[in-house]
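Here the complex is missing one protein chain, while the rest keep their positions.
Every chain is named by a letter (A, B and C) in the order it is written, and numbering of its residues begins at 1.
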Amino acid sequence: MTPIDHQFSATRRLVLKGVGVVALAGLGVLRFGAMPAFAAANDKWPEEAFKQKGAPEAIKALYGKTAEVSDKVKLDAPEIAENGAVVPISVTTTLTDVTSISFLVADNPNALAASYIIPAGTMPSVANRIKMAKTSNVTAIVEAGGKLYSATKEVKVTVGGCGG
Amino acid sequence: MTIFSRKLTVTLPLFTMLAATPVLAATDTDFKAAYAAADAANKEAGALRNQWTVTATALTNAKKAADAGDFDKAVAAAKEAEALAKASVFQAKSEKEAWKAEVIH
Amino acid sequence: MRTAIQIILTALALVTVASGAPAHAADSVDPVADANAFQKYFTAKFPKLKLSDFVNGPYSMNEDMHRQWVEKEEFPPYDFALDAGKEMFEKPFKNGKSYADCFANGGIGVRQNYPYFDEKEGKVVTLELALNRCREANGEAPFSYVKDDMASLTAYMAFTSRGKPFDIKIPNDPRALAAFENGKEYFYTRRGQLNFSCASCHVQNPGQRIRAEILAPALGILNAMPIYRSEWGGMGTISRRFVTCNTQTRGVPLEPQSDEYRDLEYYLSYVSNGLPISGPGARP
Partner (left out) sequence: MASTIRVRATANGDTTEVQALIQHPMDSGFVKDAKGDLIPPHFIQQVTFEVNGKAVFVADWGTAVSKDPYVKFSFKGGNKGDDLKISWVDNKGESDTTTAKIA
């Protein structure tokens, strides 16, 4: 499956699901296992996504789709964190029509660290300081034009000092 | 009978003899003596302003074991504390001169 | 544990044998020569650094760390302590007086003169000690030397001295020279089960990593005090830093502001004369 097919089938699946949802909503039977309203779309704190352990599950819960790696997403993270409690991470992108940006730390107890809603007119770049339990891959997700793009870097983390 | 088995036959009685005499379990008095010695050494280190945190931990472990009635463990911990305290005293005394060699000239 | 003690004992024995050899110059105390030798050692070891760079400690030793520091300094975490310190400094005591009455120039821009040698008392007086003495003289309870209140006050006073070079004086008083020498001895004396002295890390290994952290050079190491450490998630005074360093080498720390610590601060500040105050600082 070349990426293009993958993308095509992904959107096809989405479209079908969308149609399905509309049809069911029409019939008023939506309440069974309500479709998770994708948090990124509204302002409610995405509790479900923050509860997920792994990054893939968190991305699924947050956006309902998977991301593809893109060199248009510039993730800036230290090679060795000076301290796991304060790791300065920032992302910027040349992608247009960006609606959401998120940061995930794969090996943290809960992968999703932070998620930002980017309204129209706001620049697609965010800097923040996050906590990392240990050496881990850090991923930045950018939602642009309804599709997800990502960049990942490994950040080494360990304790400091000589013993105690 | 190969050499190996002959040696074995000799050592066997030796083991049985040792096992026969029970090793005396430490008692409360043993613990008190060991703890006092360790505490004294640690106080000396204190006078030299050079105690170690691990000595204090060993002393508390000794007391905890003694309170729980495990005097073997208590004496062992007290002995360890004494060794650590003595090492810290040795360190303080030897450093009285040794530090001069490290100074940036 | 027993083998650990054996190793330490043998290491100690080796050190004493090795160090016995070089004859040590007559024991005259010459602070000026000490300070020059101290600064020359570090400028030779790090020729690319300007003298003032040394006050940034680990961040002048490593590019990746420097970048993380610059990002943090955009909006530093010690901002809250700084504001709290200013508020506390300006709030009068119950008796109407305030800190400004205890310090020259109202306490503004004076941090670089601390610690100083008090010839009446014959002892080194550090900024933290002076602050608590001011509180007690005005009927207020002293602050803990290792907690946030003292850190906020010293943060504000350091901030008012930013950029001013350290200007520590040693009066021609044998007790002052003795205090300086006592501080130097503490700095180079190995202690704790790990058998490290301050010099083992900050003279012999600045720029090296000790697990995640990069060791700061001893030159200028107090210029950024008090510091907000990510490791502590909070502010730390010079007292707190000395106490935690001792504990890390498994040495039992002394009382904060005890003679050895104040003399150590006297020595370390004097040999950093001329380097600018950059406190409060952020550190890993």
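Points worth noting:
Following the convention adopted for this analysis, contacts are C-beta pairs under 8 Å (C-beta built on N, C-alpha and C of every residue); 3 or more make two chains touch, one makes a residue touch a chain.
Bear in mind the structure is a predicted one, so any value in this text is a computation, not a measurement.
Shown chains touched by the missing chain in the whole complex: A, C. Contact with the chain not shown here comes from a single listed residue; of A:75, A:112 or A:151, that residue is A:112.
For subunit C, the residues touching the chain absent from view are 74-75, 77, 79-80, 83, 87, 230, 233. Think of the hidden chain as still there; on subunit A it touches residues 39, 43, 45-46, 50, 85-87, 90, 105, 108-110, 112-119, 121-123, 125-133.
Operating definition for what follows: only the chains that are shown with their structure count from here on.
For this pair, subunit A with subunit C, the centres built from the Cα atoms lie 44 Å apart.
Subunit A and subunit B have Cα centroids lying 56 Å from one another. Those residues of subunit C in touch with two or more other chains are numbered 247, 250.
Of all residues in subunit A, none touches two or more other chains. Listing the residues of subunit B that touch subunit C in their complex gives 46, 49-54, 56, 58, 80, 83-84, 87-88, 90-92, 94-95, 97-105. Subunit C contributes residues 58, 64-65, 67-69, 71-72, 77, 194, 196, 201, 210-214, 229-231, 233, 247-250, 284 to its touches with subunit A in the complex. The touching residues of subunit C, counted against subunit B in their complex, run 1-2, 5, 8-9, 12, 15-16, 18-20, 22, 24, 34, 37-38, 41, 184-185, 188-193, 195, 197, 199, 203, 247, 250-252, 254, 260.
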